[in-house]
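Working notes, beginning with the structure itself.
All protein chains but one are shown at their positions in the complex.
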């Protein structure tokens, strides 16, 4: 499976009075990382909306285990990949490294959501298009 | 165990282009909810720092399952309780209700962290003071 | 002009490593305050979208002067009012009080934006409906 790595510098505003990252900020970084993973695979979030007609890829289940804290100025590497595509959902993992050390492990299950053609105000799950899967699995 | 319920109105800025809550915002609401739970139990986060000398109660493991989305203007109820105290950590659950329906289930494991008296620059875990446990368990 | 006051408790995650509110969080509080002001006047942001067909009321000019810092646990009062309606924009002020003391003064100029009927992908400014003005000015 296609994997993306990106380096992120922790900023002052990411940190709380204990001088470590306020953990909801990590979830925002992971959400960005999933978008950037899709873009790197050749299928940006803008394509998901504009080309594939999705409303979004909302979260249905997520979690994270935090092993090593970080503070402002620190650089972390976020390594993201899709572990599995299901019919209308997919599973992502994010591993955060500080140097060689594994600092955080996170997972996501997201569902593809579009509009019901019979009633555009209603949302419904959408099967993952084969060409999206192909973008992540091609050699 | 002492349980706290609070009503939160979803705001415009909590929502993303799909017009539903951007999920990292829920983790910020849950972090607030844990602080408010402590305050309601008679032991505010300010007390944790000022009275008990802690640096904070950082997250070591958290997760959430999202069943029903919400949008701006919606009111949700967040019901929070400590499920269990361990030696230097504790486990919290948050249940989000929209009306009667269970919309989100989340859990947290947090650890009590203070400064090493021998080297204040070093952080170390701290045993949960008995009087804090008592505040959550008294009839 | 109709004025709304609301009390907000500063939370842990609103604060930065200097243990005071991270100032972008105040702008989020002010954005919420403008929404809540509209709702209190009888015209919620949901109405702006659903009843009046607006896309939003985006910011065109904003600023804030910070006189007194706040930290987690502190309660502040945000007093918000529309100072003036222009043809398709309006001006809001927010005053933040800690007790009796004026802690922050902020202003906003926002514009009403809707879709061009001839081309829904294009946005255009929209004249403020008279009945919205009336909600804020009636005795």
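Things to note:
Per-chain numbering from 1; labels A, B and C assigned in written order.
As a convention for this text, a contact is a pair of C-beta atoms (placed from the backbone, for glycine too) under 8 Å apart; a residue touches a chain by one contact, two chains touch by 3 or more.
Note that the coordinates shown come from a computational prediction; the quantities given were computed from them, not determined experimentally.
The chain not displayed here makes contact, within the full complex, with A, B, C.
Screening C:2, C:23, C:52 or C:97 for touch with the missing chain picks out C:23. By the touch criterion stated above, the residues of chain B touching the omitted chain are 12-13, 15-17, 19, 22, 24, 71-72. Against the chain not displayed here, chain A makes contact via residues 11-13, 28, 31-32, 35, 39, 44-46, 56, 72-73.
Contact residues of chain C toward the unshown chain are 16-18, 20, 22-25, 27-28, 31, 49, 55-56, 58-66, 69, 113.
One rule holds in what follows: only the chains that are shown with their structure count from here on.
The most distant chain from chain A, with centres taken as the mean of CA atoms, is C. Taken over every residue number at the interface, the positions common to chain B and chain C amount to over half, indicating a same-residue contact.
In terms of their C-alpha centroids, the spacing between chain A and chain B amounts to 24 Å. We define each chain's centre as the mean of its Cα atoms; on that basis chain A and chain C are separated by 31 Å.
Listed for chain C are residues 12-13, 72, each touching two or more other chains.
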